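On to chain A.
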Amino acid sequence: MAVTSATDATEAQSAPILPLAVRDLVLRFGDVTVLDGLSLDLGASGCTMVMGPNGSGKSLLLKLLHGLTQPTAGQILWGRHAAAEITARQALVFQKPVLLRRSVVDNIDFVLKARGKDRAQRDVLLDHVGLAHKADQPARLLSGGEAQRLALARALSTDPEVMFLDEPTASLDPASVLAIERIVNDARDRGVRIIFVTHDMGQARRMADDVVFLHGGRVAEHSPAPDFFPEPRCAAARDYLNGRIVV
Partner candidate 1 sequence: MALVLSGNADLLEIVALSLQVSLTATAIACLIGLPIGALVAIGRFPGRNAVLIVMNALMGLPPVVVGLLAYLHLSRSGPLGFLGLLYTPTAMIIAQTILIAPIVAALSRQVLEDLHAEYAEQFCSLCLTRFQTIQALLWDARYSLLTVGLAGFGRAVAEVGAVIIVGGNIDHLTRVMTTAIALETSKGDLALALALGIILLIIALGVNAAVQSVRMTAARQAYV
Partner candidate 2 sequence: MLARRLTATAAALIIGGAAWAQDQSIIVQSTTSTANSGLYDYLLPIFQGETGIQVNVVAVGTGQAIKNAENCDGDVLLVHAKPSEEKFVAAGFGTERTDLMYNDFVIVGPSADPAGVGGMNDVQGALAKIAGEGALFASRGDDSGTHKKEIALWNDSGVDPTAASGGWYRETGSGMGATLNAGIGMGAYVMTDRATWISFGNKQDYTIAVQGDEDMFNQYGVIPVNPAKCPSVNVDAAQTFAGWLVSDEGQDAIAAYKVADQQLFFPNAPEN
C-alpha cells in the first residue's frame, strides 16, 4: 500500500485520521474480484451506513479500512496514514461477537490492561451498556443481545476515533436492536465516527447520516440519508430498497 508521507510513531498516535480518502481500491482472491476500483470519501463525523447485496464486499471493505486485510491495489488514506498504522485508534464490532472465555468484567479488563488503560472506567462502561448487574457472570453465557452489548462496551473501552460495526444486530430481537442502536448513537454524539454495515432498512433509516451503497465491487451510490431513502439515484439501490433481488 502506498503511503504518501513518512509518518513516525508519535505522529501516528496523534495526527488526525479523518477525513478518509479511498482511491481505486481493488481486492482479488485468485480469480474472484471482490472490489474493483472502489473509491470513497468520508467526512470527519457522523454515521455512515454501508449497504448492498450479499457478496458486494461490505465486510471486506470494513476489514480493509480497519487495516486487517491488505488490498490487491489502490490506496486508503486516513488523514495522512495508511490503514494498518492506525488500527489501534479504531474498533471493529463483528456480527458474531468474539468473547473471551472469562467473566463479563474480565472481558473488559483484558482490553484495558492490554492497552495500558485505567481499569476504573470499566464500571461506567458496563453500566452504559446495561450489563453492570451481570459483571461477574461468564461472558459466553450471555444472550445474543447482551453479548453484542458487551462487545460494544469492549470496543468503546479502547476510546476509538472510528468504530466499525459489521451487521451487529443481525438475528437479534427488536429490544436488543434498539439498545444497541442507542449505544452506537451515544458514541456518535460523543464524536466517534461510525461506519455501520447493515441489511436492515429500518435501522439504516433510523441511524444514517449518509449511505454508501456497494454494487459490482464499487460504490454505486453515496448520498446523504435524506436524499438516498426517498429517491436512490442508482437502479441497483432502487431494486434493493424495493426488495428485489440484486446480483
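Behind the choice of candidates: all candidates are chains of the complex that A comes from, given by their letters.
As a working rule, a residue touches a chain if its C-beta (ideal position, glycine included) is under 8 Å from a C-beta of that chain, and two chains touch if they have at least 3 such contacts; residues count from 1.
Predicted model, so just to flag it, every value in this text is computed and none were measured.
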{"item": "Which of 1 or 2 touches chain A - same complex, any copy", "value": "1"}
{"item": "Of all residues in chain A, those that touch candidate 1 in their complex", "value": "63, 66, 68, 87-88, 90-92, 94, 98, 100-102, 110-111, 114-115, 138-141, 158"}
